[in-house]
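Note that this complex is displayed minus one protein chain, with the remaining chains in position.
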């Protein structure tokens, strides 16, 4: 393996699916939010992406079975929305910038083929004082405005690092639309609260109300 | 995206254009000088260069709109001169030497197609005592001499790091002519004075006098 | 040389060979165990793998003869088993993750052509208290169970770093079966004891009893 490699388990039947990406990062907000969505939608794993730039170790599970680091793709239908959800346990090394671009481009190639035209990346944004808020950045002023009206705070004059930023930036270059939701987190620990806030906001914004007690 | 990618917005009509490159670096002299030139010439943005080796984050502007790091190309006519001006907000990581060569070569491929045969790179050179001076290095002794006669100080027995040096060095290998103007800067802050000196010198040397009060 | 390169000295005649890989690492367990197996089986060197990602120096032997870093492949028959054994004096740099994947994939391409369908990688696992044990991780629960019944301890919820993990993880992706044996070692020195334990366990599990006094 000397380049990213995609394994398709089955071909999901999806109508205008929304792509949601949540990867490890600040407070693990993205990854946890993706897992909440997967659970909530009872999403089905249908594909895996491997890359020689992930990490040079294998993980061994509780049954002693090893597997290469990978990104996993899930499909789901929820109300009027179809989703492709991607999460994973790693990101390319921050030293290997080219690998980051390459992997994010492979992801977009794949989800475009599946019909995704709208991209949502979820991550964490480090804050110094705890305050539950979801920030939004977008590919267009109209979209940014729309999600601010739904309750998100504008994320302006900042950076969005790693796959959370690049997937959205590359999507914009391809003429896709989308947004990044950033859960405010102090980032010191896995922040399930911030992840839940980002997840809940996304569900509400898309018309799927979540009860607090989930 | 796994290699540099150029997006052309329109094809400028240019006659014997001079290519001027100003990138971030010591005192941000190159970048600021390029922006001064863009403003002075009322130059029009006509192309963007993206590269997977720039940075693995996206920048978000004051309206919450994200975009990938990029180099921007502007075209302008000023007096008898036509210009292609390039600036940007980043450079490839200093660790990734190959990427530096690759991106600078892509730039030259592009500006050669636009008809540029003369290359000017602008940067800063760190000095210990503040003294407004513009240094020059060139692709030939004749050119170095010509610009010394116009008031620049010879930059000799030194190095020119990053894109400021490589674009010129690679241009020379292609048989293009050009020079590097280095504004003397203490480099501790964005040095608008050094950038203005380099910009003003270039304008004067090309026959476009600038008034002090710009 | 800008990619891995294989040199074949002769084509061994092998029936359903088992591939055994032992590389330098924690306590040098893998490398020493591979050498014990090579000696025990009187295995013959038949191929060498070179890679531009190994190290940028050559080693000079006691006779002043230099050679590039390389992996060496040996073939052997022992009882009912045929073996392809691979060892070496280096691994790609831990910084160069892609090279690790690439080299391990080249190894699997080669041993698959030789007919290997079962992969055993041997390494060390760092422990704080000295206790002679051999841990096992596998490509399937059935295999993990089988080797636990033969006396290995389940290695669960951990990582296996470098080639020891990647060769097995990549083998699993190709539909090959296999396991990783990890000799427990404090890792402070070359641990011949841990290597012998891993070697002995493998021999016994494959039906070749080893006497203690080897």
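Going by the order they are written in, the chains are A, B and C; count residues from 1 in each one.
Everything below uses one rule, namely that contacts are C-beta pairs under 8 Å (C-beta built on N, C-alpha and C of every residue); 3 or more make two chains touch, one makes a residue touch a chain.
From a predicted model like this one, the values you see are computed outputs, not experimental measurements.
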Contact list for the unshown chain, restricted to visible chains: B, C
Residue of B:84, B:111, B:138 or B:176 touching the missing chain in the full complex: B:138
Touching residue (missing chain; options C:55, C:140, C:156 or C:186): C:55
Chain B residues touching the omitted chain (full complex): 94-95, 97-98, 100-102, 105, 136-141, 144, 148, 154-162, 165-166, 168-170, 172-173, 180
Touch residues of chain C, complete complex, unshown partner: 1-2, 7, 50, 52-68, 93, 95-96, 99
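Please note the rule applied: only the chains that are shown with their structure count from here on.
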Chain whose mean Cα position lies farthest from chain B: C
Euclidean distance of C-alpha centroids - chain A vs chain B, Å: 37
Chain B and chain C: spacing of chain centres that average the CA atoms, whole Å: 53
Residues of chain A touching at least two other chains: 95
